[in-house]
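The complex is shown incomplete by one protein chain, all other protein chains being positioned as in the whole.
Just so it is clear, A, B, C and D label the chains in written order, and each chain counts residues from 1 on its own.
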Amino acid sequence: MFRHSTLRYITLALLTSLALFQAFTAAYFGLEVLTEILILAMLVVALDLVAGFGGMVSLCHGALMGVGAYAYTTVSVTLGISPLVAMAGAVALTGAAAWIIGAICSRSHGIYFIMATLAFGQMAYSWVFEAPIFGGDDGLGGIPRLDLGFLGIDLNDSRSFALFCLAALGAVYGAAVLILRSGLGRSLSGVMHNEQRMRALGLTVWRVKADVFGLSGMIAGLAGALAAQHIMYISPGLLAWTVSGEALVVVILGGLGTLVGPLVGAAAFVLLKHELSAITTYWHLVVGLVLIGVVMSRANGIFGWIEARWGARLDRRLADATRKSAPEEVLNDA
Amino acid sequence: MLETRNLDKSFGAVHVTRDVSLKLERGERRVILGPNGAGKTTLFNLLVGELTPDSGSVHLAGEDVTALPVSRRARRGLSRSYQKNTLFDGLTVEENLGLAAAVHAGHATQLWSDSLAKPEVREIVREVAEQVNLVPHIHARVSEISYGMRRQLEVGVALATRPLVLLMDEPTSGVGPEMSKGFHDLLNNLPRDLTMLIIEHDMDLAFDVADTITVLNYGEVVFDGLPEAARGSKLLKEIYLGSWEDA
Amino acid sequence: MLEVTGVASGYGETQVLHGLSLEAWAGRVLAILGRNGAGKSTTLKTIMGLLPLKSGQIMFDGKPIPARPFDVAKSGIAYVPETRDIFPSLSVRENLEITERRFGGDTPDWTLERVLDLFPRLGERMNNGGTQLSGGEQQMLAIARALLMNPRLLILDEPTEGLAPIIVKMIHDKLQELKSDGLSMIIVEQNFGFATSLADDVVVVGKGQVVWTGSAEEIKCDEHAQHTWLGV
Amino acid sequence: AATDIKVGLLLPFSGVYAALGNDIEAGFNLGLERFGDQTSAAFEVVREDTEVKPPVALGKAKKLILQDKVDVMVGIVSSGVLGAVRDMVHGAGVPLIVANAGNDEATGAACSPFITRMSFSNGQVNRPMGTWLHGQGVQKVYTLAPDYAAGRQMIDGFVQSFTAAGGEIVGQDFTPFQKTQDFGPYLAQAKASGADAVYVFYAGGEAISFVKQYDSFGLKTDLPLYGSGFLTSALYVDAEGPAAEGVVTALHYVPTIDNPANKAFAEAFTGATGRVPSEYAVHGYDAARALIEATKAGATDRASLANALRKVSFDGPRGTLSIDPATNNLVQPIYVYETVAGADGLTQTVLAELPAEKDPVNGCVMAPVSN
Partner (left out) sequence: MTHDLGFWTLQTLNALQLSMLLFLLSIGLTVIFGLMHFVNLAHGSLYAMGAYFGASLAAVGGYWLGFFLAPVAVAGVGVLLYSGLIKRMRRSGPMAQVLVTFGLIFALLDLTRIFWGDLALALDAPALLDGRVAFLGVEYPIYRLFVIVLGLAIFGALAFVLGRTQIGAMIRAGVDNDAMAACLGINVERLFFVVFCVGCALAGLAGVVAAPLLSVTPEMGLQILIPTLIVIVIGGLGSLKGAIAGSMIYGFVQTFGAVLAPQLASILIYALLAAVLVIKPVGLFPAKG
């Protein structure tokens, strides 16, 4: 169940200040990278919400983000409606799509759930890829950014846009925390740990799953709308399953079910990718090996590892504390 | 309060429940006895809706609930514990009880507030933890408490939904004699108007708590009556009791 | 035959056994008693190699016991866990067949036929999935499975849990039979009467240590020990 | 050196098009090496991997433009990537020499004075083939191509001129892009359609599978296979093996074009890489040549390079090349060739050289570049 430990607060504060520092000091490319990290972070927070706290490992979150991006673009460019409305529309539409996917997939578990979500993601991908109104493989361009002129902010400036994304990420993170701490979030956690029992207690399990999946979809949709504005151009590649796969990698790399971890993961992943691809075209090899190394270390990602170390120190300090760290399960009545 | 009419259930060729009709009055405490494999747990599964009967019906508080899913029946006051622990393993005792209480209190799907922090939920958690003697372990995770304690928590979670009808599947199996006694006290402290159906192999406890006794054998009700009558029943002795001490 | 000396073990960071020592003799039955959470099952799991031995020593037939469960089983120890652990994706028949083997025990041969004679109920369920059995049937299956290994030492964790008295009686008789055939056993039990009527020796475990040792006759008379350590 | 020109090379070095990216780069380096001493300018090349992902490519383009401050960019393999960077390049006023991507819009409705294409356009390579094929007596054709923009443009280019010449299209299939393992079902359809010939566009792995499967069904004799020349590109025709023999296709470059410039190029390329040059290699080679020609004309910075590139014209391995100022697309002859067995492996026999034609303007409105 979700808790904000001191360590998590410290990490959050650290990440925020680093992001702010970067936003105010970085040169052009640094801002690009920062924005990329912030948008990816939104997506992985959305994914961690369902995967880390609800056991719903989704392989369609990339596609949901794509739906958000295409919805935003279609409404703002093709229909010529104001970006603000387009953004709200994109979030709502993606949320609705995610809710439906969540409701339909709610009976599946484990790899079946993964594959069911993949199926929906791929359907969206194929559709966007082949539908002429979405520009097919060539994509759509000329996407406007939100006009915050009335606040005196010009989002076409990279720095302002990065800061805007940072604010959005903050809001998304806050929303995720609120969801997890709500009755719905608590029930979700119960469902993850023992769905049968939750049902026997009187919970309508599929509704809880669908609701959280829908909320997570809204976040993914927001990330999509921002991604479209960031790049100002979208193509079907956005919906490819590898994007979802990468998001999953980031969540695990950072620490599944920690909410803070995925933020760390997003930063680490994007930076690693950029640094490596500058050195070698075989950077996938290195990323793959790093990923294997992290998972093999048996820690729950980077942040999980930090937490375990910090937790050990805390344990020593509070020697008489009743709480013990997670024991290994052997031959339990599982 | 709880009634079944001609329940029948087969798994393939195995006829597990045969024409079972039971009627529990409000506040009645009934113990189900029967040899292993008699179909006791299956009967529970039919009652709560985890299995669908081939024929027959289940009535809760006068209403036919045969078509309702598990969760809807539970919300109408039917709660059960499992023979095999079915707990939230990664969570603490407090959270286990809290989740159950939250569903009962109607906070389980709220988006705007923390269900576990609600006073009424906390109140239930405290009470139930006391009832099942888990107060000292309230912050321990399920995986950190012994099997016996988990058995108690199993009952606790069922209790935390504040049910009208409570079904308990061998609540004391795997629990030591001391805790067994504690369980006896627990039952005595539960409200008298709570209807209970208990599967139990511990004869002392069974005869002690039961208002009425039902004996199942090969899925069939072979005895239905008062404990005194059951004690004397030759049939029961034959199919069920025996005694290794006689050996 | 099995000698446990000063064993410390536990789950991850949590230490449960603190220097526990006991001994089981060939051809005899040792009962391990104790309250819930005393560490009885943990002791058995440590013997089987399911939990790492942090310190201390376990000797089987004068040799250190192997570390991996597979090797422990091969050396002639069969184990019936409290959770039974029937394989859900195997039918009853398969559950039995895959364990039918000999690791050099000198007790009479257990065959599929003989265990089905012992538990006729299983015979009726041969093609059911392992976990479609009722709780009691699963217990029978778990014991039957262990016997098919033809072990020299049989370890049973709460064999009567959840069983109808008539079955308990039957199991009691069958175990008695095994005992007179010379099979060595270690039994963990909550059922005091059952355990003491079967066992030759008794140890009582409390908080991860042995707090009482003696014969079955002694503990039956020792009301103080019963009260203090078992809450009977 | 009098001037330093910083060049950003934007190519896929990983992902499905890595082989193409490598060939283009090899050609480009060869071009710089060969013609570099004709100009006083010195070139500094910064290479970036686009991974064939438009967002990645856009990020890299921004980096090249804003951070590395390159004077000119060269590269771009996929049309999607070109679509993604188009606005950025146009807005920043950085000249881009397109070294592969062939989408018609890039030199049509989405044209820009800063984007000069030294490769081909999808319509351009297929259009002449329609007329030619009809001239060979083929009346009824069945077409096949992957279902994505380039596939459709290639086929459309062919269909337009083929039907204009009086031919008939008896059936068309667009197969799911990069998802089709088995072309069997489509081949049976084509066979049953009563066509005289099949005209296809496939490239890369799909081309290999397609050609092999076409041959294994024994269709080549009754139902000759024609297509856009990418089908039997020198880059992977060896992987197709004997199955490719006798396939007749059309492209803007064939390694066996008989002219001195190509001989020199092919020799140099084979010397450097051990491979026969592909059309991708020649794109890179000619892009380097164009850049050098532009600097020879006195261009030194982004704006002057953009202006100079549009006026470039020279005789290269592909024959006489020039840029159409109306669209900034390359004007070049198209070669019809047959893949045949040679002394060591497969080689190409040029059947016809079809004259260079300008692409239709396609809605291109070219804004002037102010210096």
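In this section, a contact is a pair of C-beta atoms (placed from the backbone, for glycine too) under 8 Å apart; a residue touches a chain by one contact, two chains touch by 3 or more.
Since the model is a prediction, treat every value here as computed from it, not as a measurement.
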The chain left out here touches which displayed chains? A, C, D
Contacting the left-out chain in the complete assembly, out of D:242, D:298 or D:342: D:242
Where the complex has a chain not shown, which of D:213, D:322 or D:362 is the residue touching it? D:213
Among listed residues A:7, A:92, A:118 or A:308, the absent chain is touched only by A:118
Which is it among A:151, A:279 or A:296 that touches the chain not included here? A:296
I need the residue numbers on chain D that touch the omitted chain, in ascending order. 14-16, 18-19, 22, 147, 173-176, 178-182, 184-186, 188-189, 192, 204-209, 212-213, 216-218, 235-236, 238-242
Residue numbers in chain A that touch the chain omitted from display: 57, 104-105, 107-112, 114-116, 118-120, 122-123, 126-127, 129-130, 241, 245, 248-249, 252, 256, 282, 284-285, 287-292, 295-296, 298, 330-331
What does the interface between chain C and the hidden chain look like in terms of residue numbers? 48, 50, 68-70, 72-74, 78-79, 81, 85, 87-91, 94-95, 97-99, 101, 103, 129-131, 145-146, 149
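Following the convention adopted for this analysis, only the chains that are shown with their structure count from here on.
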Centroid-based (C-alpha) most distant chain relative to chain C: D
Euclidean distance of C-alpha centroids - chain B vs chain D, Å: 74
Can you give the whole-Å distance between the Cα centres of chain B and chain C? 29
Residue numbers in chain B touching 2 or more other chains? 84, 143-144, 147
At which residue positions does chain C touch at least two other chains? 11, 14, 82
Can you tell me which positions in chain B touch chain C when the two form their complex? 11, 14, 34-41, 83-84, 143-149, 170, 173-179, 181, 201, 203, 239-247
If you look only at chain A, which of its residues touch chain D in the complex? 27-29, 32, 36, 126, 129-130, 135-139, 141-142, 227, 231-233, 235, 237-238, 277, 281-284
Contact footprint of chain B on chain C as seen in their complex: 11, 14, 35-37, 41, 82, 121, 125, 128, 132-137, 139-140, 158, 161-170, 172-173, 176, 190, 192-194, 197, 230-232
